[in-house]
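Omission of a single protein chain aside, the complex is shown with its protein chains in their original locations.
First chain written, first letter: the chains are A, B and C, and each begins at residue 1.
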Amino acid sequence: MEIAVDKRQNCAILKIKGDVDLYSSPQARSQIIALVNNKQFNLLVDFTDVTYMDSSGVATLVEALQLTNKNKGKLRLYKLRQAIRDVFELSRLDKVFDIYEDEQSALHGI
Amino acid sequence: MEIAVDKRQNCAILKIKGDVDLYSSPQARSQIIALVNNKQFNLLVDFTDVTYMDSSGVATLVEALQLTNKNKGKLRLYKLRQAIRDVFELSRLDKVFDIYEDEQSALHGI
Amino acid sequence: MPQAIEIKIPSEPKFLKIVRATISHVCETMGFSQEDANNITLAVDEACSNIIKHSYCGASDQLIEVLISIHHDRIEVLLKDFGKKVNVKQIKSRELDDVRPGGLGVHLIKSVMDIVNYENHSEAGNELQLVKYIRKKG
Partner (left out) sequence: MPQAIEIKIPSEPKFLKIVRATISHVCETMGFSQEDANNITLAVDEACSNIIKHSYCGASDQLIEVLISIHHDRIEVLLKDFGKKVNVKQIKSRELDDVRPGGLGVHLIKSVMDIVNYENHSEAGNELQLVKYIRKKG
């Protein structure tokens, strides 16, 4: 897994590539925490190239959601393929997260 | 592996998708032989979506080459990714086959 | 006799991808739908993660055995570890309404698989049997 971070307007776009699993999610977690520590409270996550995600990836995102919420920021996810939507649905978290179709709609009104 | 066959001018374009290995190459072989039996002697093979090829795939293509040559036809391959070029090179067959960059150059002068 | 595939890996997270690739390919050859194949792969992956985290407390040099049996109507996956014996009653995800990081793996495994069976009567370690039936289309 690799994460490229791109600053746009008042948010950071995290473009994640590869599998987010028990092996890689600690790295995702520390990159997200580093952004929040740098006062980056609006996070957009681009899932276009996320090929797999397990519950440790979901846990990382729940933590990111709590961190951004606490700081009155936003966490928005977009371009999830079906298998990844299914993980959120099975976890009953599809309503807890703000999930968008694409970057444009995720950026809207942030 | 799947092969879609498309008739174009005086040739058949075989678009192969997936891994060509000991499991799938018998199917590739029988599709090629069926085309030759139908007097289709000019064969173009599009490798864009060929993700892997082993020596049984190479063997199938050598047979196709012999069949088309015998019938004064042509066999042309194009859009090979590096790993597949390497298999031809390791087999010292990169000069035996007519290998092209893309469909347009492969169709030229056929 | 069913066809069998066996994989042994060290309890190291970076090798879980091997288990996923194997399960997903086996499911594909068996005729599971893409959705079921993805879900079964997720369930087996979660179960392996739990072995690493809980049975082996994060140690990466222990053994995980994955035994896959291909039946005409179902896939059976048996996961074996040789770590701390689990109290089977404690294997339970958090309440889903109590949103917090973690505590979802067992819920995912149980939502996805038709049979989920923890056993540890054997000499050392634990066994988890996971079964999923092929859904007939239409």
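Annotations
Quick note on the criterion: a residue touches a chain if its C-beta (ideal position, glycine included) is under 8 Å from a C-beta of that chain, and two chains touch if they have at least 3 such contacts.
Predicted model, so just to flag it, every value in this text is computed and none were measured.
Though it is not drawn, the left-out chain touches B, C in the full complex. Set against the missing chain, the residues B:A4, B:A83 or B:I110 yield one that touches it, B:A83.
Remark: the omitted chain is touched by one listed residue; of B:V58, B:L77 or B:A106 this is B:V58. Touch with the hidden chain on the side of chain C covers residues 1, 3-10, 12, 14-15, 17-18, 21-22, 25-26, 29, 61. Although one chain is hidden here, its contacts on chain B can still be listed: residues 19, 21-23, 52, 54-56, 58-60, 62-63, 66, 82-83, 86-87, 90-93, 96.
Just so it is clear, only the chains that are shown with their structure count from here on.
With each centre defined as the average position of its C-alpha atoms, the distance from chain A to chain B rounds to 43 Å. Annotation: 26 Å between the Cα-based centres of chain A and chain C. For chain C, the set of residues touching two or more other chains is empty. Touching two or more other chains at once is no residue of chain A.
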